[in-house]
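Following this message is one structure expressed as structure tokens.
Note that one protein chain is taken out, while the other chains of the complex remain in position.
Per-chain numbering from 1; labels A, B and C assigned in written order.
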Amino acid sequence: MVRVTDEVRRLRRRFQERGEESQIWDAVLLARHTSRPYTLDYVGGLFSDFYELHGDRAFADDPAIVAGIGTYHGRPVVCVGNQKGRDTVEERIRRNFGMARPEGYRKAIRAFELADRLGFPVLTFVDTPGAYPGVGAEERGQAGMIASSILAMARLEVPVIATVIGEGGSGGALALAVGDRVLMQENAIYSVISPEGCASILWKDAAQARKAAYAFRPTAASCLDLGVIDAVVAEPSGGAHKDHERAIRLVDVAISAALDEVLALAPRDRRLARRAKFRRMGVWGTAEPDTTASGLAAER
Amino acid sequence: MVRVTDEVRRLRRRFQERGEESQIWDAVLLARHTSRPYTLDYVGGLFSDFYELHGDRAFADDPAIVAGIGTYHGRPVVCVGNQKGRDTVEERIRRNFGMARPEGYRKAIRAFELADRLGFPVLTFVDTPGAYPGVGAEERGQAGMIASSILAMARLEVPVIATVIGEGGSGGALALAVGDRVLMQENAIYSVISPEGCASILWKDAAQARKAAYAFRPTAASCLDLGVIDAVVAEPSGGAHKDHERAIRLVDVAISAALDEVLALAPRDRRLARRAKFRRMGVWGTAEPDTTASGLAAER
Amino acid sequence: MAEISVNIQRDGDDPRPTTARKDPNTCPTCRSHYRADELVALLRVCRQCGHHFVVGARERIAQLCDPGSFVEHAADLRSADPLAFIDLKAYADRLTDAELATGLGDAITVGVGTIGGSPTALAVMDFGFLGGSMGSVVGEKLAVASDLAVARGVPLIAVAASGGARMQENILALMQMAKTVMAIDQLRDARLPFISVCTHPTTGGVIASFAALGDVTLAEPDALMSFAGPRVVQDTTKERLPDDFGRSHANLRLGHVDAVVPRSELAATLARLLRLFAGSIPEPVVPAPPRAAPPSLGQRLASLFRRGASRG
Partner (left out) sequence: MAEISVNIQRDGDDPRPTTARKDPNTCPTCRSHYRADELVALLRVCRQCGHHFVVGARERIAQLCDPGSFVEHAADLRSADPLAFIDLKAYADRLTDAELATGLGDAITVGVGTIGGSPTALAVMDFGFLGGSMGSVVGEKLAVASDLAVARGVPLIAVAASGGARMQENILALMQMAKTVMAIDQLRDARLPFISVCTHPTTGGVIASFAALGDVTLAEPDALMSFAGPRVVQDTTKERLPDDFGRSHANLRLGHVDAVVPRSELAATLARLLRLFAGSIPEPVVPAPPRAAPPSLGQRLASLFRRGASRG
């Protein structure tokens, strides 16, 4: 009934042939591994200096998102990333398990605008289960602030390189991921909802998360196939948590290369190219010419 | 000791000669007259249609500031103004006596940005004792939001005509008054603090408000002399409250004329001219060449 | 590790009584029953209690646009299931069923028309098509609507009704949030107004993208507008939710919408806003399309899928 393109057929065949099921669940576990390098680990490894900015100038400072000015290979950059807590329960709670509130996105927007004003490239690191679903967060405009963060990134004329380093969960992740280049580590995941959330809705059973993950493929390979990311960044064997230093070096090489490419564009071109890139995202078909609505309507 | 300019001498002489003391206190009373036309009265009289916008997209809607899209002589404009409550105690409290919270200024900023985006001129109406000095308002960034509102107005490339129609009280008023042209009604007042506040600080007695008002001259005539406003708008005899319709018509004529002048400029020129205009504001002298700091320091 | 199922609203997340789903013509609030034609004439608003029933895309367009003025675009786009997604049921089958049930190609209908005589581009979602979920086709068609507005120099009105992103397209669905936000940004560059109308429900990835970015944002009474659904919030935080959690009047109080507009006033309100905005709209850069004579609903449905996609 639907006329699909060769591209869609190619994608489906590729996904069927891959037999990547076990890799998928491994990636989910590795992406969430509590020893995996977090945003501040990359900040420490990539920047010769970094000054963290705090606060949204309106309500609070949200520790679930870090933002600051760094020196990256001698160049000033603005860095924004989700931040999970490590080591202690207190720290995890303080970071709210990496789930930002509107204040976090407002801080991110402030950092984005500062970068644009001063001409600094933006590097983002994405690692969150999602935006925080709390009453206060909703009341203070979680939805609108995510939309505003996406818009703020869309409007930047400076280069934007986003790297998914762990869990890229839903709109809360996308709000920091609107890049000229979007990189993704080999074992990171990126999806519209967590496997558990997907399972609980579609299978009516959160325990079916593995099944959901197989079905919706949150992996880097899949995101690359679908044109959502620009490159997969290799990890040390066994996963990024096995060797932070090497993981950071691999990310460094990938970001550097991407930044060089994007720096070559004129500011306004950069913004329009980013828009054109996201405009292309999506895969769809067209109705077969012989499938008419009147025919369908008659069946009702 | 201070070498003052001819301009300063002219101003002082003028103020001394005027003998305007009784007019000053009359203006304070008339500016606060509860039957005086308020922002929504001008909205009703000046615009053939008006759609009010609500909310700051972050925390609340502040009824102490109204913002909306209006049709002014066939042209779409954005209108923002302080709004005092009339008639009932409940309504006055709901409008918080015209004292805005950060949410009000954030709504104003949203309206200013909408105007700039769509190319609509901005008309503001200033009528507030000041921004609300409450704990919550302070905690949510009253100061920064006033600064941001001033900055937002400074950055507009569309025409901005501000009219002081009652009490122009402090930073809470200025936050809506950064105009290419600033008009002021004959009996409106505009000052850095209320006469009562000034008296309570400098005379240590709020009851000396009349004395304070005489000393610091919050009147339209004084503001015009000092180069702070561009024109004084006449009121019906006895004050604007005596004849709303006529008061509104006089304001209409003044705004129309000002808008026509400002529309003649190119957008970027308009912004730079606004900046240059405010850059000129202030009156100062220079040190006499023979007054040296060493001499002064020696006296200590 | 606190793993949270976040962010996506869906059909089943509506906390209100489900009677309406069982009998679409019975008011879920006051149990008043209506004939089908009666409900259409009432704009699907309960005469007794004011409850606003869900309205499908074509019926919504008929409620808002001047008769015969609406011309649909990009009607032939169809979701293509690139992931070959299967949960308890195959996505491909869900799509077929939805198309059979609604007569629509996907959860949004876009085109150009006039409201109160003012030309506008329109994008109207349909909650009946897989819960109004946003996948690649919804995103593309919203972008087409923005293109239409820019090409004709007219505003865009989007009427949202959506449980959020379409899980079956996973990451591609997520990307539609960025794609639609950029479609709005394109309007901003062109100095064209965007009016967002949020109806019950406008949640998840839709309220967190284009629907939140109206120059003017309107909402229908009692529409749920939240990023996370009430159940997700409740389960995650164990907080007691306010009774009006996420509802449009709470959103008005909290500063997130400009007005709550009863459906009976929606067409007039949009007409008024289009008139207010009109002076600012640049002259059309392409001639307006010829106005077709008003086709009947049957004619329109019949001709719908034969019309090719047009991008302005």
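Simple rule for what comes next: a residue touches a chain if its C-beta (ideal position, glycine included) is under 8 Å from a C-beta of that chain, and two chains touch if they have at least 3 such contacts.
Just so it is clear, the structure is predicted and the values come from calculations on it, not from any experiment.
S.K.: Taking the complete complex into account, which shown chains does the hidden chain touch?
M.R.: A, B
S.K.: Given the contact definition stated above, which residue among B:Leu40, B:Cys79, B:Leu114 or B:Ile146 touches the chain not shown here?
M.R.: Here the residue in touch with the unshown chain is B:Ile146.
S.K.: Please pick, from B:Pro129, B:Pro159 or B:Gly239, the residue that touches the omitted chain in the full complex.
M.R.: Considering the complete complex, B:Pro129 is the one touching the chain left out.
S.K.: For review purposes, identify every residue of subunit A that touches the missing chain, sorted by number.
M.R.: On the side of subunit A, residues 49, 51-61, 69-71, 74-76, 103, 107, 114, 117-120 touch the unshown chain.
S.K.: If you put the missing chain back, which residues of subunit B would it touch?
M.R.: Contact residues on subunit B toward the absent chain are 1-5, 8, 11-12, 15-16, 32, 34, 97, 99, 129-131, 133-135, 138-144, 146-148, 150-151, 154-155, 169-172, 174, 178, 190-194, 196-198, 200-204, 206, 212, 215-218, 222-223, 226, 228, 274-275, 278-279, 281-287, 289, 291-294, 296-297, 299-300.
Going forward, only the chains that are shown with their structure count from here on.
S.K.: Based on mean C-alpha positions, which chain is nearest the centroid of every protein C-alpha shown?
M.R.: C
S.K.: Suppose each chain is reduced to the average of its Cα coordinates; what separation in Å results between subunit A and subunit C?
M.R.: Computed value for the inter-centroid distance: 26 Å.
S.K.: What's the distance between the Cα centroids of subunit A and subunit B, rounded to whole Å?
M.R.: Each chain reduced to its C-alpha mean, subunit A and subunit B end up 46 Å apart.
S.K.: When the C-alpha atoms of subunit B and subunit C are each averaged to a single point, how far apart are the two points in Å?
M.R.: About 42 Å, centre to centre.
S.K.: Counting only residues that touch at least two other chains, what does the list for subunit B look like?
M.R.: Residues 57-59 of subunit B each touch two or more of the other chains.
S.K.: Give the residues of subunit C that touch two or more other chains, as numbers and ranges in rising order.
M.R.: Subunit C, residues with two or more chain partners: 212, 254-256.
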